[in-house]
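Report on one structure; see the data block that follows.
With one protein chain held back, the other chains of the complex are shown just where they sit.
Right after this comes chain A.
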Amino acid sequence: MPDKTRLQLYIPKPQARPGEPVNFDGLVVPEAGSVRRPDPLGCEADMRDMPFSLVRVLDEGGHAVGPWAPDVSPDLLRKGLRAMLQTRLFDDKLFRLQRQGKTSFYMKSTGEEAIGAAQSLMLGQGDMCFPTYRVLSWLMARDYPLINLVNQLFSNEKDPLKGRQLPVLYSARDYGFYSLSGNLGSRFGHAVGWAMASAYRNDDKIALGYVGEGTTAEGDFHEALTFAGVYHAPAILCVTNNQWAISTFAGIANPRDTTFAAKAIGYGIPGLRVDGNDFLAVCAATQWAAERAHANLGSTLIEFFTYRAAGHSTSDDPTKYRPVDEPVHWPLGDPIVRLKTHLITIGEWDEARHDALTAELTEEINAAVREGEAVGTLGKSKPPVAEMFEGVFKEPDWRVIEQRKELGI
């Protein structure tokens, strides 16, 4: 009997840790415009190459090229740019305010602003997004009042969520933005359930759900995809692959030689892998998936390939687990710069207007923060105690009423 090889436990490792040179070797970035665009009404079995490519529209020179270049107006592009820039500036401001103790916690979307903004603008008013904590640009693209965000973050008397939820875990149903969940992945199932309910009612609304790449390891992800495939749920299911789940890199959630989009194949739904820093590619992929959903052909899984340029949250210090300069070397660039360059290239934007927009947005944000500060920052103004027992049930039960009385409120 021949000697048997001794087994060795394999633990995946990222390509660079702090102190090591940034290394994105092996990351294949196809030319913009080089990937085919299948018929959105076509057969899923004929699209199984798509998860292994990367849909890109904007080339190095800022031109929109190839079959995925979407038919979107300059006005919409400017709106998207505005939402992304507003998100970036707001994040920076609030991050700073957290450091000054004006809120307890904050999470930035830096580097990922194209995804929420483009999808928000592509979907209809009645469609519903089941968000994660890094799609603030969805709300910005729909002109959600900044003061509501500020009051929620400050947890003050005018907090629209009445002091019940962590900062950043917004709810804005009327803006197509469902209640954020603190436990990862559960909203993926809700998106599929919401979509199936829409079909049940013969409505024409579709749902959109987000998870991060780390959350694809949760059971909810797989259960939601099972239902999405089996019942043709009219949903767009998005994996925001920003390379990092706090300190664990994407290779901890998925083996190296496959992609997150490829998980769709096993569930019998199309999987697209899309440059998440390319506003136009996000628009195009979202339109494609929406067309398919509206045609009763069911869900699409989209992996948005992007990069979390900031820390996970204000409680996180990414320099402890990745090279400090990794974000600036991300090969797919900055989504805001890329869209701005495109608008300038097509003659619909210029530096002066960009500067003016930046100044205008900064002032809007400062005004909202001032207004929120006037109400009160964390601990200075408090949500009304009288409402603490509201919303536990649609109508309060006796126990809630009794406890409220015991507290004298």
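A few notes on this one:
What we mean here is this: a contact is a pair of C-beta atoms (placed from the backbone, for glycine too) under 8 Å apart; a residue touches a chain by one contact, two chains touch by 3 or more; residues count from 1.
Here, contacts and distances are computed from a predicted model.
Selecting from "Response regulator", "Aspartyl/glutamyl-tRNA(Asn/Gln) amidotransferase subunit B", "NADH-quinone oxidoreductase subunit J" or "Pyruvate dehydrogenase E1 component subunit beta", the unshown chain of this assembly corresponds to "Pyruvate dehydrogenase E1 component subunit beta" (UniProt protein name). Check A:Tyr106, A:Tyr178 or A:Phe260 against the missing chain and you find that the one touching it is A:Tyr178. In the complete assembly, the contact with the undisplayed chain comes from A:Gly189, out of A:Pro14, A:Gly189, A:Gly276 or A:Gly311. Touch with the chain that is not drawn comes from one residue among A:Gly19, A:Gly219 or A:Pro255, which is A:Gly219. Hidden from this view is one chain, which touches chain A at 128, 130, 160-162, 164-165, 169, 171-173, 178-179, 181-183, 186, 188-198, 200-203, 207, 219-220, 223-224, 226-227, 230, 390-395, 397-401.
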